[in-house]
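For this view, one protein chain was removed and the others were kept in their places.
For clarity, chains are labelled A and B in written order, and residue numbers in each chain start from 1.
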Amino acid sequence: MRDGSTGFLTTRLEQFISWGRKNALWPLPFGTSCCGIEMMSTLAADYDISRFGAEVVRFSPRQSDLLIVAGIVNLKMAPVLRMIYDQMSDPKWVISMGSCASSGNGLFDSYCVLKGIDTVIPVDVYVPGCPPNPENLLHGLLGLQEKISRGDTHAQRRQRA
Amino acid sequence: MSDTKYKSVLNRDPDDLWEDSRAIVNIGPIHPAMHGAFRLVAKLNGETIENSYGEFGYTHRAKEKMGENRTYHQYIVYTDRMNYVSAMINNTVYAMAVERLMGIEVPERTIWIRMVCSEMARVIDHLVCVGINAVDIGAFSYFLYGFHEREEAYTLIERLCGSRLTTSFTRIGGLMADAPEGWEKDVKAWVKRTRKTIDEMDRLLTMNRIWQKRTIGVGVITKEQCIEYGFSGPNARGSGLDVDLRRDQPCMFYKDVEFDVPYAKEGDIFSRYLVRIEEIRQSLNIITQCADRIKPGPIWCEDKRVRIPDKDVVYNTMEGMIHHFKFFMTGFEVPAGETYTQFEAANGEFGFYIVSKGSSKAHRMRVRGPSFWHFQALPLMVRGLKVADMVATFGSINVIAGEIDR
Partner (left out) sequence: MEITDIRNYVPTTFGDWVPKFGELWKAQISTLRHRFGDDILEARMPPEYPTDVPIIYVKKESILNVLSFMKTDSAFEYNFLSDLTATDESVEPRFELVYNLFSTTKLVRIRLKVRLRDDEEAATAMAVWPGANWAEREIFDMFGIKFAGHPDLRRILMDIRYVGHPLRKDFPLKAYQIFTEPELADPALLDG
């Protein structure tokens, strides 16, 4: 209803902002092991993540809004991951890339591996695979973009609440 | 302006200028200069590194404990996540170690395919190493050349085993699957293209003045220090330690192929770079020779202990079904004994020290990763250098996190 009420304006504005956000994700690559190498392939020429507007890689958590956790996170690394997540400014999104980050993979029952990073930080998109192909990571990125435009991510829910 | 007025300033030792500006800087564990999850704490005087120490363990995955809790067959998948850039070599070394414990001879075709795969993995590893090292120093486009050929190589490996990075291709006594028809031809075509690319990369960077100024005489390690600190592979050969286990301790069919072992004497970043580039060329030569010799034949050894039963037998006979079940549930028993099997991996001597007590699980599974020993000498190499040179040195010794932490 185009009656000029404030509700109309804010809704459309929110949509507009999330449209902008989803097409300009600045990733922080948290690459620890094998998945980090596949993430590098995704950033390089053949797969070229810049087609989806996410090529501005920033290694400072203050400048980035998408945390790609690529690879295993163990108990020594877990507090570091939490710290980096806390340093990022809202709204922020997290992709958990690979089985190790999502669940601990074949090492889940060992003495030093975290059983999925979602025990430490909230995760928006899980990308399966060991390691996932670059295509899979791109698919995960597209899924995240869709979630952002729906307003369905952890950060956006936090903002509304 | 009289000279006397400024004499005290002009004669001052440049180091005194920074006397009170000592700072402690923590780099890592997540930092673009650290390839993987490492941490380097350095005491700086101005921008010069006075002292530093490295720390790791941020990707420790209990691989050695897993070796004692998984059967020999199950452990194959854990081996390729050690040096994940050249996973095929890890698979091959592990299979060789267990085969040596069990006294198994694998068929010729298998060995030739394993050799092609190992050399392809070596090319990939060196391309990644020199590419990333160049990115650290600022030559970004160089990295893209290498990465394109790397993607092509991954396509070939994908045809072989369905996976790009973590291949798990070898089995004890054989291979996961036979090479598809015409695969050797495609490999040879890839070799031809890669040779051109390597020449192009060579022209692009080697004589570049900025590259030379950043790398010549930086991050030096001498031959004596290499021996003291357990250096091996291209890093040791960059310092003049002329040891290559493929030539000096030949396993598989390395006796039957011709190749040269390049080495340099200076021990700086530039000589390590030159050694790696030349090694890529030699590996390409080996691949061509091996691809010519792949003849049709069996890929599995005749030993019934380790041979995975054919699906035809499993689905149609009771004995085959039981064998299949026993194989995957309890594993095969390896006779008691111990071996330290090593091979020239892309970074140096990669070895498995396996102690078996006669059960289907190892008593001790020790992995010797070359990067563990290389990273140890980094504080020695970067003392007195600038922070930016530390980044270049770190890239040039090609430290892989998975190999150190295991």
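As a convention for this text, a residue touches a chain if its C-beta (ideal position, glycine included) is under 8 Å from a C-beta of that chain, and two chains touch if they have at least 3 such contacts.
Only a predicted model underlies this, so the values are computations on that prediction, with no experimental measurement involved.
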| Touch residues of subunit B, complete complex, unshown partner | 24, 26, 39, 41-43, 50-53, 55-57, 60, 62, 64-65, 69, 100-104, 227-230, 232, 241, 243, 248-249, 251, 303-305, 309, 313, 317, 319-320, 323, 326-327, 332, 335-342, 349, 351, 353, 355, 363-364, 366, 368, 372-373, 376-377, 405
| task | Over the whole complex, note the residues of subunit A touching the chain we left out. | result | 75-76, 78-80, 82-83, 109-112
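Just so we're on the same page, only the chains that are shown with their structure count from here on.
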| said: Measuring centre to centre with CA averages, how many angstrom lie between subunit A and subunit B? | reply: 30
| Across the complex, what residues on subunit B touch subunit A? | 29-32, 36-37, 57-62, 65-66, 77-78, 81, 84-85, 128, 143-144, 147-148, 150-151, 164-166, 401-402
| message | Show me the residue ranges of subunit A that touch subunit B in the complex, using the header's touch definition. | response | 30-34, 36-38, 40-41, 44-46, 59, 71-72, 74, 76-77, 80, 84, 106-107, 110-113, 130-131, 133
